[in-house]
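One protein chain is absent from this view; the other protein chains keep their places.
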Amino acid sequence: MLLLCLMMPAWAQSKPATVTIWGWRAQDVDVWKSVETALKAKGEQITIKYEVFPPTEYDSKLLVSLQGGVGPDLMYTRRLPGARTQALIDNSYLVPLDSSVDLSNFDNVSLSFIRSNNKTWGVPFANQIVGIFYNKAMFDKYKLKEPQTWDELVQVAETLQKNGITPFFVSGKEAWTLAMQNAMVGVSYPGDAWIGKLAEGKAKFTDPEYVNMLKDLNALKKYYQKDFMANTTAEQDVAFAMEQVAMVFYGVWGNTNWLKTNPDLKFDYFPVPPKDKNLPAKAYIYMDGAYGLSSASKNKDAALKVLNYAGTKAYGELFSSTTGEITAIKGVTMPASKPILVKCYNKMVTIASTNRYWVGSPFDAGMPSVYNILQENMQKMYLDQMTPEELAKKLQDGISTWYPAFKK
Amino acid sequence: MRGRAGRSLSDRPGKAGPSEARPTLYLSEVDVRKYSFLWMLFPALLLYTVFIAYPFFSSLGLSFYDWPGIGPKKFIGLSNYKNILSGFMAPEFYRALGHNIVFFIWSLILSVVPGLFFAFLLSADIKGTKFLKVIYFFPNTLAIVVVGFLWGLLLNPQWGLVNQLFRVLGLGFLAKPWLGNTSTALPTIIFVTAWRGLGFYILVYLAAILGIDREMTEAARIDGATEMQIAGRIILPHLLPIIATTSMLKFIWTFNIFDIVYAMEGTQGGPAGSTDVLGTLFYRIAFGGLGSSQVGMGLGATVVTLIFLLVFPVSIFYVFIVEKRVERGE
Partner (left out) sequence: MMFKLNGLQKAIAWIFLALLAFVNLYPIGIMILSSFKSTREIFLKPFNLPAVWRWSNYVSAWQRADFATYFKNSILVTAASIAAILLVSSMAAYVIARFDFKFKRGIYLFLLAGLALPTRLAIIPIFLIMRSLNLLDKLSGLVIVYAAGGIAFSVFLLVNFFKKLPRDIEDSAKIDGAGPFRIYWQIDLPLLKPALVTVAMFNFIDVWNDFFFPLILLSSRVKKTIPLGLQAFFGEYTIEWDVLFAALNISVLPILIIFLILSKQFIAGMTEGALK
């Protein structure tokens, strides 16, 4: 609290300032408006200018602008490990925040996604959880329960298919969803602990634990919608919302779209179950992004005030209720109007996987990353142009070119 | 009677040699007044050099460096080139190059053949075809990403128009996941590109056809030639220069293709890299795509330099050979 006093001298409290924020999330426009209102209510004369850039172009815009000495005060950054954010840090475009922002409302896991060299480089804004979302009505109709093992999952799919319902909708054309699917299955089957060994180099992608997972995943495709390799996530969202399909492998952020398309949709979540019933089911959790402070900012005091506010519980509630996504701030109650958030938040706290290999993992810090290799090659496997064994080998070989623990 | 545009110079009696009525200037004649016209060239040259040529050529120079787009540059000589042509990135590069070549060949066929066909039709004595020209050119006015986006919807395998139409027509076996199969994705994108661009070729060929001397065709008709013979023996040969020109343009454009693939399959050039072209490869390397942080601007510059080296000779060929022929022939 001493820190807070140190950085808010009385004379600075009423100096008007404009804080520019650049981000890629259009859904945050209203959030920042509310933040401005909240800060004004506290007597801070801060105007927030939030500019949105499409997510695919955001990095180019940011990089080019920063190098030209033109940029925002606060910038959205992605997580660590991650080459883009690391590049910002390595080139001194970001300011470490440990001594100027109160980060007590964040748990270590969230913070670990934006820490490097024992310094914290941003204020996390959201955590995401991925897994299987399912249509409750369909499950109830056929008296299906959330499966506890992989084989039960296959059974559920089989039952649904026999009754004329498409069990899964998979967006094969958008390869990143296939990488995500692989990753969310991986934390349960073969599991969190195994990934831990993998990260230390004590296990390989070519081990039977992993190859069997690939085989089972590949076998699952008979339960996907016909011609799934040509579908996109937009179509997936519509199909799920319009109750044409029972389950999707997706993330909690999907709920906003689904409910907008069909407000009456009753859906729920379960993590991908393990193959071995003695292993725990885990959920893939990662921090979505953070707000970083630009080292070139001319409004650091005002920007820090915004950042500090973004670290409060009040902000967390505001964020979740406005965007329908899960804030990174701990101890925030999810809006009751969104039961899915409540459930997911609870899962985040209870079954988050400690180890992972997709985004926010050490395997994402170099090229080719697991993410990279999975994208194209999962497509190949699903198209029967690659066997599960070959995919496993591709992963192992690719990562071995740079990952220290694999190189020995 | 005023001559028509495109009349042959050879009907000027007594005039031989390459330069017709143009004032030829020799550098030895340092007559400032005679050079006065050159100022008219400067604005374009200046703008172009400062804002296009210089940035590009300095970017091409990046190919000799290792540079992640931010921070210090490290000189590495020809390493990037080695990497792309025979090293780690080589398979991806050659695959993309192969796709560009396929793209060019099919694109050319799909533009020239229907282009000529419809141009012939439009030049015939059929009533009421004027408004068709507008319709045919219209897709060309749409942004490429919009075209890609629209067709992406139409090609949805479950409920998109294309497949629905096939089913309705009893051709259900054709109702495939066009953008989801490695064997059909690239041809589909080529088709969509042709859809957008056909109007341009139709109009250009129509122009060329209409510019042909009527007397020649009338004379042939009187001599008893059929319409087909007229088309093949008189008109087509006359169109060769314009076909050559449009082919050159097409060549340049297809090697720089990016937007349509980006719009229909993303920067990864899926599925499984089957639609990856040099443009998407460059973009991924230089700017990163979904799930791949960039490898480096230096490497990206290498790809662009190689594209440029491939493509520019065609422009040279055009300026020195085709144009000369055109000058002589018209």
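The first chain written gets the first letter, and so on, giving A and B; residue counts start at 1 in each chain.
As a working rule, a residue touches a chain if its C-beta (ideal position, glycine included) is under 8 Å from a C-beta of that chain, and two chains touch if they have at least 3 such contacts.
What you see is a predicted model, and the numbers here were worked out from it, not measured in a lab.
> From the list A:Glu36, A:Glu209 or A:Glu235, pick the residue that touches the absent chain.
A:Glu235
> Touching the absent chain in the whole complex: find that residue among A:Val64, A:Ala314 or A:Ala365.
A:Val64
> What residues on chain A make contact with the chain left out of this view?
Residues 24-27, 51-55, 57, 60-61, 64-65, 67-70, 234-235, 237-238, 242, 253-254, 256-257, 260-262 of chain A touch the chain that is not shown.
> So which bits of chain B touch the chain we can't see?
Here the touching residues of chain B are 2-7, 19-25, 27, 35-38, 40-41, 43-45, 47-48, 50-56, 58-60, 69, 114, 117-118, 120-126, 129, 132-147, 150-151, 153-154, 159-161, 164, 195, 198-199, 203-204, 206-207, 209-212, 214, 217, 221, 227, 230-231, 235, 245, 249, 252, 255-256, 258, 279, 282-283, 286-287, 297, 300-301, 304, 307-308, 311-312, 315-316, 318-320, 327, 330.
Note that only the chains that are shown with their structure count from here on.
> Can you work out the whole-Å distance between the CA centroids of chain A and chain B?
Each chain reduced to its C-alpha mean, chain A and chain B end up 41 Å apart.
> Which stretch or stretches of chain A touch chain B in the complex?
Residues in contact with chain B: 56, 59-60, 63, 66-67, 82-84, 87-88, 90-91, 93, 172-176, 179, 225-232, 235, 367-369, 371-372, 375-377, 379-380, 383, 385.
> With touch defined as at the start, can you tell me which chain B residues reach chain A in the complex?
68-71, 152, 155-158, 176-182, 265-268, 270-273, 287-295
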